[in-house]
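Just one protein chain is left out here, and the rest sit where they should.
On to chain A.
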């Protein structure tokens, strides 16, 4: 099964978006004649594995290498760097080039920045005195289709950069990515945003429209009707909780990277000792069916399917079958590899989920979210620190605790931080500083309004039927993601009905309609702002693009798909995110070891 997802079922032509990216990269390579060594920064390489097959690159005469400080081993005299425009990647290029120079190697250097060349990167190359050796270009990759309803901007540090470093480059990138989509699919009329960064993105998008307008011929209805932008900052509780959907758990325990998990082949029933990549996208029919379901249910489903398969086989071998019955059975057999794949994966996951420590963790997360037993939570976390449990796990719970309480009372704040430094080392002071700057672990200054928000939006749902859910809370077995409740409102009826609650959550919000050629859209809240998104004239459902600024978890994506599939939903959804995240990756972006 391929890692590059089939996008045929996408609500808009995402295949063409991807093909455009393929063409642009192919052209870059074609423009450099002969054999060349293509040096890609590893993270970018990961993103590219969803765009184009490496075999195509090789056919164009490229030898592939990963960017590193090690000298490039190759006979090629042309080196083509394909790197994200991050200044801290320049040092690798410098090290390579200087190494070549010291060895007297004559090479031609090209550097293609993704998504565009920047002053700051070129400044670094200038300071290192190698800029004049480079031929500079750009590869404008802003968005990567991850699946037929999912796009990623591949900006894994966006959240930290904005909150801790004050670097809002990612916001411009997001706006540019959306603007490019508008050139393909038409101007998006309705824009709703919540959060400081989201409102900024909407603003930049309007400026881009003013500077480089997308023209919308009056006959054609834009394919995307509404854009919803939501800051991760508005709901930091959700990503810190352990996801309980099949895909969520796969991500939590096995780490889904670029649409695939990498594991030891023995887990998949093959010979031990090799690493293998298992692609996970909707081209796998079984995966598409079970990825968004609660894990408990998935086990039952797999059991049912296996039993039914066995029964069919028994019938086959014990009774006479007609040719068409045989054909049918053979067709069913085609799903065998998928079934085997997921049975192995599910079994592996259940090793983790059956551990008492896992259930204990879920229990504590639930207690923290209920937010009625401060002391119990405090002591639990204090003990974890004193026992030197893995730092990332501890920080995850501690952040959850701090956020639901709007910070910790000063005494506890200082006490727990000191315990952390004592248990894990003073090198983690930088991490604590980052968390404080971003508001994720801070001193309590105002009273928490988490309980109010929780009640008003009914975030804790008792008696969730995970087998036949009627509420998105099934993705966390009893907690409905705050972010998705908000998005649901935004889609259905705009921000008006939840304005009082929005005021309790960080950041401004806006709800606007954009004109075709107008340069100054009004920013007033429109009364009953388009509560009913009109169906497109050809009877298709309206399309809403939901953009998560700062990241989204796969459980939230599952929740959105659940909503979209409900009776009476008038719209299809496409989800875009800076990156797909989970609690562990969130903590890791803020962790910084001094030295």
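As a convention for this text, contacts are C-beta pairs under 8 Å (C-beta built on N, C-alpha and C of every residue); 3 or more make two chains touch, one makes a residue touch a chain; residues count from 1.
Just so it is clear, contacts and distances are computed from a predicted model.
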Undisplayed chain, where the name is taken from the UniProt record, one of "Vps16 C-terminal domain-containing protein", "Peter Pan-like protein", "Large ribosomal subunit protein bL17c" or "Glutathione S-transferase": "Vps16 C-terminal domain-containing protein"
Contact partner of the left-out chain, one of A:73, A:88, A:271 or A:446: A:88
Residue of A:136, A:276, A:333 or A:362 in touch with the missing chain, whole complex considered: A:333
Option from A:200, A:489 or A:514 whose C-beta touches the chain left out: A:200
Selected from A:286, A:430, A:451 or A:591 as touching the chain missing from the view: A:430
Residues in chain A touching the chain absent from view: 87-88, 116, 118-120, 123-124, 127, 165-169, 171-172, 175, 200, 203-204, 207, 210-212, 269, 299, 302-303, 306-307, 309-310, 313, 333, 336, 339-340, 343, 346-347, 350, 354, 356, 382-383, 386-388, 414, 417-419, 421-427, 429-430, 433, 594-595
